[in-house]
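Omission of a single protein chain aside, the complex is shown with its protein chains in their original locations.
Letters A, B, C, D, E, F and G name the chains as they come in the text, with residue numbers starting at 1 for each one.
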Amino acid sequence: MDVIARLDFERRDRTGVPEAVFAEGKTSEQVWTLLGELASRTGVALATRVQPDQARDVQRRLGRAFTVTHDRLARTVTVLKKGTAVAQTGGEIAILAAGTADVPVAEEARITAELMGCRAFRHYDVGVAGIHRLLDPLREIRERRIPAIVAVAGMEGALPTVVRGLVEAVVIGVPTSNGYGYGGRGEAALMAMLQSCAPGLTVVNIDNGFGAGATAALIANALAARHTAPAPDGTKQASTTRS
Amino acid sequence: MDVIARLDFERRDRTGVPEAVFAEGKTSEQVWTLLGELASRTGVALATRVQPDQARDVQRRLGRAFTVTHDRLARTVTVLKKGTAVAQTGGEIAILAAGTADVPVAEEARITAELMGCRAFRHYDVGVAGIHRLLDPLREIRERRIPAIVAVAGMEGALPTVVRGLVEAVVIGVPTSNGYGYGGRGEAALMAMLQSCAPGLTVVNIDNGFGAGATAALIANALAARHTAPAPDGTKQASTTRS
Amino acid sequence: MDVIARLDFERRDRTGVPEAVFAEGKTSEQVWTLLGELASRTGVALATRVQPDQARDVQRRLGRAFTVTHDRLARTVTVLKKGTAVAQTGGEIAILAAGTADVPVAEEARITAELMGCRAFRHYDVGVAGIHRLLDPLREIRERRIPAIVAVAGMEGALPTVVRGLVEAVVIGVPTSNGYGYGGRGEAALMAMLQSCAPGLTVVNIDNGFGAGATAALIANALAARHTAPAPDGTKQASTTRS
Amino acid sequence: MDVIARLDFERRDRTGVPEAVFAEGKTSEQVWTLLGELASRTGVALATRVQPDQARDVQRRLGRAFTVTHDRLARTVTVLKKGTAVAQTGGEIAILAAGTADVPVAEEARITAELMGCRAFRHYDVGVAGIHRLLDPLREIRERRIPAIVAVAGMEGALPTVVRGLVEAVVIGVPTSNGYGYGGRGEAALMAMLQSCAPGLTVVNIDNGFGAGATAALIANALAARHTAPAPDGTKQASTTRS
Amino acid sequence: MDVIARLDFERRDRTGVPEAVFAEGKTSEQVWTLLGELASRTGVALATRVQPDQARDVQRRLGRAFTVTHDRLARTVTVLKKGTAVAQTGGEIAILAAGTADVPVAEEARITAELMGCRAFRHYDVGVAGIHRLLDPLREIRERRIPAIVAVAGMEGALPTVVRGLVEAVVIGVPTSNGYGYGGRGEAALMAMLQSCAPGLTVVNIDNGFGAGATAALIANALAARHTAPAPDGTKQASTTRS
Amino acid sequence: MDVIARLDFERRDRTGVPEAVFAEGKTSEQVWTLLGELASRTGVALATRVQPDQARDVQRRLGRAFTVTHDRLARTVTVLKKGTAVAQTGGEIAILAAGTADVPVAEEARITAELMGCRAFRHYDVGVAGIHRLLDPLREIRERRIPAIVAVAGMEGALPTVVRGLVEAVVIGVPTSNGYGYGGRGEAALMAMLQSCAPGLTVVNIDNGFGAGATAALIANALAARHTAPAPDGTKQASTTRS
Amino acid sequence: MDVIARLDFERRDRTGVPEAVFAEGKTSEQVWTLLGELASRTGVALATRVQPDQARDVQRRLGRAFTVTHDRLARTVTVLKKGTAVAQTGGEIAILAAGTADVPVAEEARITAELMGCRAFRHYDVGVAGIHRLLDPLREIRERRIPAIVAVAGMEGALPTVVRGLVEAVVIGVPTSNGYGYGGRGEAALMAMLQSCAPGLTVVNIDNGFGAGATAALIANALAARHTAPAPDGTKQASTTRS
Partner (left out) sequence: MDVIARLDFERRDRTGVPEAVFAEGKTSEQVWTLLGELASRTGVALATRVQPDQARDVQRRLGRAFTVTHDRLARTVTVLKKGTAVAQTGGEIAILAAGTADVPVAEEARITAELMGCRAFRHYDVGVAGIHRLLDPLREIRERRIPAIVAVAGMEGALPTVVRGLVEAVVIGVPTSNGYGYGGRGEAALMAMLQSCAPGLTVVNIDNGFGAGATAALIANALAARHTAPAPDGTKQASTTRS
């Protein structure tokens, strides 16, 4: 077996994230075809940015063979082989959202993380204009020793910076396209997060809840795996996305 | 006397801000010539963004007839007719700066406001990463009923938003060119302040301490004048920048 | 009571601006739910960028318990507890608009200021191509000693600069998205206002009539409060937005 | 003789503008070589954006055979065959500059126009903050029936718009790179001029005094030629740049 | 009579361009109201960027009192007092368009110029990929001594540069929003025209056929007026837009 | 003790990253003053983007009381209390750099991570043009179960995407300002990393080796701490930056 | 016959690419009129970016006289004189696409190349996340000595760089507008391809499959022509687009 093929074989095992279908701009047929292929092969599949009619078509086409779940708020569709469930890894993350308009992106992150076996603690509407509302989430984060936080914010995008200054957990900032005028399609929030003087804060692209949730879950899963199975021999138990 | 000339005559009296020379990119000769003309005519003149050698030349040329003051940190030169002083208006403003790199811009605002007869309460190094340091400044602002705050910040520019959420005073945000990489020449801070969801926050251009200080002082002076001379007949006492 | 909670408690009292719902991109249900909550709690609520059908739904849902007013031109909906009225503060501002296309943004500023108890003097269609039309507004501004002007302009955005050069009042520039081609979505107007050499001019984001109106009203209210109740003991009478 | 060659032959006769050397970024040797070639062939040559040492070298190399004139303020060098002079066309233009920092660009326009045989009426420091200073220039422009105005402005670039609203002459706006912060390298001024609602205003690139002066002179020369030699037979008298 | 009013009075007489209504984004009612006012006052009015239904409404509302002409290709509506006609000035301009997609903008320029009493010589589809097609237009331009050319081009925007290199006439470049991908909304064409090394070429904003046509007509009318009435006493005959 | 102060107290303990001085644009005096304060208080301090003469001054001023180390390649200065050493956490990260020009940024990441007690495995010059060179690093990363990789790349910035596709570790992409022409100051690399379809890849701002190294080390330290002290009682042993 | 006309005559013979109609934003009538003219004159015509209803109209109008082929995926319409066929040149190219969303642009390239008589070897869904899938395409490219590859990619746009590093063939990169957030309309992919350190890679504008296919076919045809008819006397046989 040559090197590239070997790499790829290992990759499927090791990247630790289920492949997802970006449904925006795709036909319903393309979406359910891709989801069907992925779910047949790996037992689980995720589509993001799904329109209601796309979701309905997926349900109609794949609903017999798979458990299809449509989350309207998060605009996601999850496809699971019937009779299986996502194995819990014991990993824990937190997801914070600054405003109500940021919730769909935050929910996309939550569903992604849960599909990877993580538990996600959510605290929404905790923007910097109401700093005291951050107290309870932060206490929880510290007490549970949560290692990774997804912080979602549009407009001026200050939430991740403020949060990262108060905890030891890594923060993954998700700028959203909520805003208006100059810098209002997410550029202001993206720029602000990249400029942030808070080390330990990294960023994904605008509205990319999927990427942020996946990264946070990867970190949490690594910790959970290490915790329950610290031996360097590699017999990982909590196989994330296989059912 | 025709309308335009009348307008201009009233303008000199009424815009309430001393004209300033933007020294960057000008020769020393241009700077001291302009300052000399302004100070001769109105008794006071201000130059911003002054290099040390420009300041030296101004001192040498105008030092006999005027009191010339060079502030290295603020990069300003003030020129006052000998024997005169700025009349105190009783107006009070606050100036906050997020980081040490933002101090020169904050100091430019302070000197501008003081030249307009205001008292400026300064609190530097109060960036959003150390929110507790804002407590004392904010208490002072409320207790003194200060009506206008200049909030200076570079990087992600979150300070003005956070401050405006905590006081009744108007906040004038000054983005600075302190930063790096994407959005690092002040665009991130400018965008963030413009995107801010905090009504009562307005913005000036990047590094424009002069404009922010002048605006805050205008507001404070209006209040002070109204307070001491509330009569609508218009006999203004606190002639700002004339000595 | 700890510090953050205390800050927030004071904040509700002291920021002096009613919270507003940005209706663009929200469902009718989200808009009337948020408005209902705010109005129940504080007696008054404002929604901006409201579509006619959103307004109709708000009326239908909240019309029994509240006085609901929809302004089509300004695209706002105001919600007031039945039997109450906005308390007049005695504050006065002026609102200028360069072109007819800028009027909706100017009207959003007016309604905001009026909701804060201010009286707003309007002068529309006074762009720099007809400078003589500025004469009457400016005379009125000076005679009434109006302390703050909202100047709304799209295209090349020169109005705030010209106005600020002729009066002592602070000018809050609102660039609008009226324009075309290069810089035509408000960037030209925003840039021009930020570049303006007129100190005393500050800026809000493109089309942000709400923010500009709120800032002008804050300044006018501070003056009116000081005038009628100059004592530093803080017994503020003109409680702005409570009925 | 084939078409292209014929076109080119006619072109040299007919574009009506002397070719110029853009000296910025060129070595002294390149500058004087190009100037020497042009002046030998056509009797006149112009270099713009010339550094003092470049000018000195041109003088040393071409000073014997040509009359070399260096204008420090305009940063130009003019080279004329000895014993010749620019033929006056009778054309007249006006050049306005908003601020002192805009004067070098305005002067580049003046020298270009004069080299094309035009008379240039200058009025500097007539920015929109002092509109009354425009009165005398505008009166002169109307009385002399000047057909084309070069209006030079940096910062917010409002001068050309205001001027064009008050005269029948065509206005050529020249944005300059004088400014700071967002839009401060001439973009604000360029955008504002392009957005201007004043028909009859056209624009050249940032700091392009040469192009603006040449265009204004072309128009003025066309009028002067038509005036003195209205016959459609085409016997043009006022051969612009040949001596 | 004070100065500003005097200026404005003269302005109406002297800017030489009819005011136009930019119909895009306006309601039909706003369009016909504005057109009616203008046409009642000055005898002629022009609307640009008119949708078919807007045009229909203008016809229905103003068709009795005025001669209303809708040009679908140019997207303009012209309104003339019944029984009057545009006075011919004798001015002549040329209009070139690079591609068929550029024709609507070119036609907007033609209608504007004709409304100002000019004759417009059109040559469309003469892009730089077929340079030989420029031969006839250029010969005509030279033979008729046409003083001003409107050159309309999208995509890479090279036409105005090439044309200006071949004639003595002033060229007004109009970049159009025809293009795709990077720079495809007119920025590429605008930038290319501004960068052009051809002096005598000036530019208006993207798709601004009205501004370009007005400028060219102003130049042509000045020449025609000078030609027929060269006396400096100012008794202008060819009153452009009055009927 | 009130909430904010408590938060801040906890913050110093819990963010887990030593504060760093960004030396670029600071005077030597500012740099060594800040470093001295930090090192006195916490035992360790780091300066990034240090010029050689700044480093010399730090050595001269702080060399007696502290162990000062200047890394020319990484442009860092580290200051440690004499007689102390960084406590090893057992955490391990990998650092990959695409080209030799990217090495200084990679080294800044390494020094930051080492200062936080981590071991950093480096593999430089492994750009996507030589994919086979990635084989050994990737094998090592998998075998050592390294949880976080810093991937540094300028130009087209493809390295992090390719790497993330082949391992389970989280990848932190650092775009560098190495490039030329369009997108050449790091924008191309930043954009490419943000666009990357590889979940598990997050990004810091251009040239921010410090932030990337800190984040990777935070993750590695969390794992190491969990591994050696898995009890949820919170008795953290591996106090990172205190000696 | 003069030079320009001669050039143009030769041009029609020699540019080697059929003219195409860019259908986006055109009416059906404009599309079929232009196609009919082109096909009548040269025997073949191509329209790109065609909507289904435009295609239907072309079929209805030209279907009698011509063979009209609509490719829904590629969004093209091909029009061929009845009874003729594209002459095969023997040229061979390869077309690679990174993702399924990039396929329409790739297919546009294929149809263009086939219309020029080339054979196109397609390999889709070979993005850099599955490098091993490139093995077979690359082997084929080397074995067939294919001289030119069209590589289509959106998002981070890394495919062309990776491919060019592995073959001797010239690579023409086509960035697509597939992406999201910052740089998501093709700018990231365009920038990345332009920044690429791989010489032998050139780029066309975003989504320009037509231009890329034409260029690749030009190269392949030149090779095929040279191969079959190597004599320098120029008797070219494989007349590409004539039937």
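Everything below uses one rule, namely that a contact is a pair of C-beta atoms (placed from the backbone, for glycine too) under 8 Å apart; a residue touches a chain by one contact, two chains touch by 3 or more.
It should be emphasised that the depicted structure is a prediction, and the values quoted were computed from it without experimental measurement.
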| item | value |
| --- | --- |
| Touch with the omitted chain, as defined above, among G:V44, G:V68, G:V152 or G:L194 | G:L194 |
| Selected from E:V86, E:A106, E:I149 or E:L194 as touching the chain missing from the view | E:L194 |
| Positions on chain F contacted by the hidden chain, ascending | 100-101, 130-132, 135, 178, 180-182, 184 |
| In chain D, positions touching the absent partner | 4-5, 7-8, 22, 24-26, 30, 34, 175, 177, 186-187, 190, 205-208 |
| Contact set of chain G toward the excluded chain (per top definition) | 3, 7, 10-11, 14-17, 20, 112, 132, 135, 138, 142, 145, 147, 164-168, 170, 172, 190, 194-195, 198-205, 210-212, 214-215, 218-219, 222-223, 226-227, 230, 232, 234 |
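The criterion applied here is as follows: only the chains that are shown with their structure count from here on.
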| item | value |
| --- | --- |
| Distance-maximising chain from chain F - centres being C-alpha averages | E |
| Cα-centroid distance, chain D relative to chain F, in whole angstrom | 55 |
| Inter-chain centre distance, chain C versus chain E - centres from mean C-alpha coordinates, in Å | 39 |
| Residue list for chain D, restricted to those that touch at least two other chains | 3, 130-132, 135, 165, 180-182, 184, 190, 194-195, 198 |
